[in-house]
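Moving on to subunit A:
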Amino acid sequence: MAETSKVLDVAGVSKRFGDIEVLSDVSFQVDKGETICVLGPSGSGKSTLLRCINWLERPDAGQIYLNGERIGINNAGIVMGDRELSKIRTRIGMVFQHFALWPHLTVLQNLMEAPVQVQKRPKAEVYDEALALLAKVGLSDKRDAFPAKLSGGQKQRVGIARALAMRPDLLLFDEPTSALDPELVGEVLVVMRDLAREGMTMVIVTHEMAFARDAATRVLFLDRGRAVETGSPDRFFSNPETERARQFLQRYAGDTANNKR
Partner candidate 1 sequence: MSGGDIAAIFQGAIVTVTLSFIGILIGLPIGLGLALLRWANVPFAAKVVTLYVSILRATPLVTLLLLLFFALPNIGVPINPISAAILALVMNTSAFNCEVWRSALMNFPKDQYEAAQSVGMTAEQRFRRIVLPQIVRVSLPGLVNEMSLLIKVTPVLAVVGVVDITRAAVRIGAQTYEPLPPFLVAVALYAPIVFALVSLQRWIERRQVAAEAAA
Partner candidate 2 sequence: MIHDFGIVWGERALLLSGLVNTAILSALSAVAALLLGFIVTPALMSKRPAVSGAARLFVDGMRCVPFLLFAYIVYYGFPSFGIRLDNWTSGLAALTIYNAAYMAEILRGAWAVQPREPIEAGIAFGFSDIRLFRRIILPPLLLSAGPVIGNQMIQIIKDSAFLSIIALPELTHAASSIQSRHYVPFAAFITAVFLYWGLCLIIEAGVGSIGRVAEARR
């Protein structure tokens, strides 16, 4: 593969569950340092798209490349085994809607677990980095707390720090703020905005229109499994091309005005 600034290349991905086609022929690319917000109504396949990218869900058709390297199918053209997939997955960080922290580990241990156990990096190095990440998300004082003792906003900031501890090439977010009480959403968005500014490459599924509008470099609008529209947030929000996108935005119009932060 030629040297390229493309971190992620999704080409013609389709996925069906039984009779329903959840993703049909979805293609998009993400350049290094971009923040792509994936928008779309409930059930349009946003989560499935993210899960296909790191092969938590196996796509039925299409190709996915991370920095030019094919995910899920190896050079011999065979579907990768768990081990091979694990290797690639360590380069893609993921942040979950319901945090998905490991309940039996402290905050610091949550950050160190995969870098030490999976990536086999030296413990001392990972430790220093984990402390720095906790400081970055403002949770240095919670390093020895168990997840159960944290608020939702704190949990999600740990979730983000845990993903960053892997030094990923790409970060995936699946509705990172929709399980949070409204007053806790802000503290998580602040962290994500900082990451966008620092040039982290991210794909973010979200219903926070205000955030998408001012933090995204591009938005991708998904409707019934199709990538209907993609473009700059300014164009998408002020002048969407399709009727579906217009309807979708109308429904969120009030939301956008109220949540402008």
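Per the selection procedure, all candidates are chains of the complex that A comes from, given by their letters.
Methods note: a residue touches a chain if its C-beta (ideal position, glycine included) is under 8 Å from a C-beta of that chain, and two chains touch if they have at least 3 such contacts; residues count from 1.
Just so we're clear, the structure is a prediction, and the values are computed from it rather than from any experiment.
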| item | value |
| --- | --- |
| Selected neighbour of subunit A [touch, this complex] from 1 or 2 | 2 |
| Subunit A residues touching candidate 2 - in the complex, by the definition given at the top | 54, 56, 82-83, 85-87, 89-90, 92, 94, 96, 98-104, 113-114, 117-119, 146-149, 162, 166 |
